[in-house]
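A single protein chain has been omitted; all remaining protein chains appear in their positions.
Each chain gets a letter, A and B, in the order it is written, and its residues are counted from 1.
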Amino acid sequence: MRNRTRFLIPVLAAGLLSAACSGGGGSSTPTGPAGGGAGGGAAAPAGGSGAFPRNETLYTSGTQWGPPANWNPLREWDFATGTKGLVYETLFMYDPNTDKFTPWLAESGDWTGELEYTLKLRKGITWADGKPFTADDVIFTFELGKMETVPYHPLWDWMKSAEKVDDYTVKFTFTTANYQEWANHLYSRAIVPKHLWEGRSEDEVMNGVNEKPVGTGPYAYQSHDQDRMVWVKRDGWWATKALNKDVKPKYIVDIVNSSNEVAMGLLLQKGLDLSNNFLPGIANLVKGNFGIETYYDQPPYMLSANTTWMWFNTAKKPMDDKEFRKAVAYAIDTKKIVEGVYGNLVKASDPSGLLPQWDKYVDKNVTSTLGFSYNPDKAKQLLADAGYKDRNGDGLVESPSGGKISLKLIVPAGWTDWMEAARVISSSAKAAGIDIEADFPDYNALVDVRNQGKFDLVLNNDKQLANTPWLYYDYLFRLPVQKLQSTTNYGRYENKRAWELTQQLDQVKPEDVEGMKKVTSELQKIQLEDMPVVPLWYNGLWSQTTNSVWKNWPSSAPNTPKYPPTVWRNWLEMGGTLMLTELQPASGG
Amino acid sequence: MTAVPTVRREALHFALRNRKLVVGTVIVAVFLVAGLAGPLLFDHGPNDYVGPPMASPSGEFWFGTTTFGQDVFAQFVYGLRSTFLVGVLGGVLAAVVGMVVGFVAGYRGGWVDELLTMLTNIVLVLPALVVLLIINAYLGVRSIGVQALFIGLTSWPWAARAIRAQTFSLRSREFVDLARLSGVRTPKIILREIAPNMSSYLFLTFILLFGSAILIAASLDFIGLGPTEGVSLGLMLNNAARWSALQLGLWWWFIPPGAGITAIVGALYVMNVGLDEVFNPKLREM
Partner (left out) sequence: MRRYFGRKLLIYGLTFFVAVTINWMIPRFMPGDPVQSMLSRANVAQPAAVEAMRAHYTAMFGFDLPLWQQYLNFWGSLLKGDLGISIWLFPTPVSDVIIRAVPYTLGLLIPSILLSWFAGNRFGAFAARRKWLDNSVLPVGYVLTATPYMWLAILLAWALGILAGVFPVAGAYGFDMQPSLSWDFLGSLAQHWFLPFASLFLVAFGGWAIGMRNMIIYELEADYVNYLRALGAPMRLVRRYAFRNAILPQVTGLALQLGVLVAGALVTEIVFSYPGLGHLILQAIQNQDFFLLQGTFLFIVIGVLIANFIIDIAYVLVDPRTRTGMGGAA
């Protein structure tokens, strides 16, 4: 028996090794030396012994929740971290903190007519395989949207054509000029190479893995395994010459998250340089001397990334009564959520729900007169005035017709912070006399009832920070209400005027802030008078950094970059890539 | 039959002198009392925010508070309740199913035995926790009762096998034959003649099922498939881990639930061995 245990050990080692190799196997770097032979693992970086030198490697986490599965930039919700941003690039970069567009693959772009937009492309950009980047690639990318399952297909409802003027000029013509939406497309669409993508079927385009992605960006695929994605810096990135920008880390290793507490452990071990995980309690570590930093060194510690809203199902009683909805808004103790649940890692929302970066679109006159805040007495008053009274003496109000009111606020099971928040909402609503119970169905079941309109109250934060508040109003007011409301207007709130205004807002030019304000002010008035949703708090752009290997992280301190410090999907073009160009090695050289 | 009272008295005598049994029983009893009486000390629920966040143990909050300012001690005693409840419900259910299957299979023999044995083996081979994971994952709203139900329904097979084997050996004893000859019906024979003769064995089986139900429930809770409402020791562990209690230095949040589970289950196992020694004179320490 003793012999048997001894012989186990080599067997075990072999098993693990084969696991590790099968993970890295079959992959080869597009730029480096030709990938190793069959099953021999990924090609080792030149000169290395199969390891990434710590001082040349950036470790990130917080985006990838499963093994990297595809490198398809059109799959904007599940491509491997960095596919868009590190490999595929966009025409413009957009910085939400300063509200500025920076020409990127494009050199410039202008509305050259009422319904015509002309885009000039930067010259001298090449794809990683050496082919030049031209107008054909841009046109090809936008025309992919003609396929029904491509997420930006609806663009073609109001875009007429994308035509080549010359190799570096594209003319887009429209049937409706949705300026706001177009500006969003300009920095959101990853441009793919026509010469490699041409001839792919719709299924390949949308469902293809796209191994060995070939892009224009600063990094190339190096290897991946169950628990990591490795990018290697590519020589000859166009921006180094054109813009004098260079990304510093030679390798970027994005670590697959399994849980936030593991991420915190790694961060404490200095195994992570940038964690974009939500790490509850991180404020304590920032204040203590653990070498962990956040964007702000005091509450809310993070930049804001999206708003958590509470939707009322306005198709149901008593949520169809705006007085009742208002009373609920006054009854919620948001401060307790911000402080108690999040330990000040988030910020209470403005009554308009617009993120701090959109503050200029908030009409302070409207929000100061119509805005709400936590005030249980006012909530009770509103209820009483509208005829909601406690008839049976249980401390909870009944509807004016005497019916019992008992509502459920649903939050997906397992979302612990939201579950806590829902409990707070429930108890503060009850204190004001409104019977709201927190309920935690499974995520699938929640999506089902939410989309079908079979819920009472639901929390949601689907819409992220972007270039235009139009996206938020579209999310709030979109009509017509359909059988399944799968992405917008979960509350089935029907207000024709609001929807008209939303469409109007889309057609205001982004430069025309005053023009936008005029529309948003009216929308805010409707929103606060009718209260179809209650904005609660701003979730943070979770970001924790350590200075042991890389420094000059974006922060609120003077003389530091101000880009959003993140590698989240669809955020690299909002500054994540630029952050990489500003990093500096911590140890002098 | 007249021998029974003396056997009982003798058993009691040894029970009181068996250190394992006494220690195990005392530990379980202490936790049980804490779980039953503890919640009465509080006028707030276990999940209410009652204190300053992240306070370390003190006279006011014996086990400190959580990140949110919940009283860990209050959660602990409430959690004990659910943990005992799951253990008892799951254990009883598993024991009942195990006994029914075991008795019937062992007593009846023949094709009934074949069929039941096959069923037992099938359930035995299915990895129970994985089945539970899957069932729980698709269950919309989860409660302690449902959790106990599924734990009970998946953890009976080994008990059934053991009981079947015991029944098999008792079946051909004279007093059973006698009962059968005098026309007593099968269920009655099982209840009156066979079960009492292996009551000690059944009790031991139940204790083991009780302990394992607690552990299984804790695993489910920890993975996030616990009851969606209320507290249990497993849920406390889950929450403490999710909110990085240890990394943030809140050891008082993470240690008690795990230690509680370990103590209860460990004490149950020790009790089991102690009882075994009491019932089985050969095993008594010399």
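In this section, a residue touches a chain if its C-beta (ideal position, glycine included) is under 8 Å from a C-beta of that chain, and two chains touch if they have at least 3 such contacts.
Given the structure is predicted, the values throughout are model-derived calculations rather than measurements.
A.B. asks: Where the complex has a chain not shown, which of A:84, A:189 or A:228 is the residue touching it?
C.D. replies: Residue touching the chain left out of view: A:228.
A.B. asks: Check the options A:100, A:123 or A:153 and report the residue that touches the missing chain.
C.D. replies: Checking the options A:100, A:123 or A:153, the one contacting the hidden chain is A:153.
A.B. asks: Can you work out which residue in B:55, B:85, B:131 or B:149 touches the chain that's missing from view?
C.D. replies: Of the candidates B:55, B:85, B:131 or B:149, B:131 is in touch with the missing chain.
A.B. asks: Can you list, in ascending order, the subunit A residues touching the missing chain?
C.D. replies: Answer for subunit A: residues 1, 4-5, 8-9, 11-13, 15-25, 41-42, 44-45, 48-54, 57, 59, 65-67, 69-70, 75-78, 148-149, 151-154, 157, 206-209, 223, 225-228, 253, 255-256, 258-259, 262, 265-266, 268-269, 271, 414, 442-445, 447-448, 451, 462, 464, 471, 474, 478, 482, 484-488 touch the chain left out.
A.B. asks: Using the document's contact rule, name the residues of subunit B that touch the chain not shown here.
C.D. replies: Counting over the whole complex, subunit B touches the hidden chain at residues 117-118, 121-122, 124-131, 133-135, 137-140, 158, 161, 164-165, 211-212, 215-216, 218-219, 222-225, 234, 237, 241, 246-247, 254, 257-258, 261-270, 273, 276, 282-283.
Assume only the chains that are shown with their structure count from here on.
A.B. asks: Give the list of subunit A residues in touch with subunit B in this complex.
C.D. replies: Listed in rising order, the residues of subunit A that touch subunit B are 259-261, 264-265, 268, 279-281, 284-285, 336, 340-341, 343, 413-414, 416, 420, 423-424, 427, 439-442, 445.
A.B. asks: Going by the contact rule at the top, pick out the subunit B residues touching subunit A in the complex.
C.D. replies: 47-49, 53-54, 67-69, 137-142, 224, 228-229, 239, 241-244, 247-249
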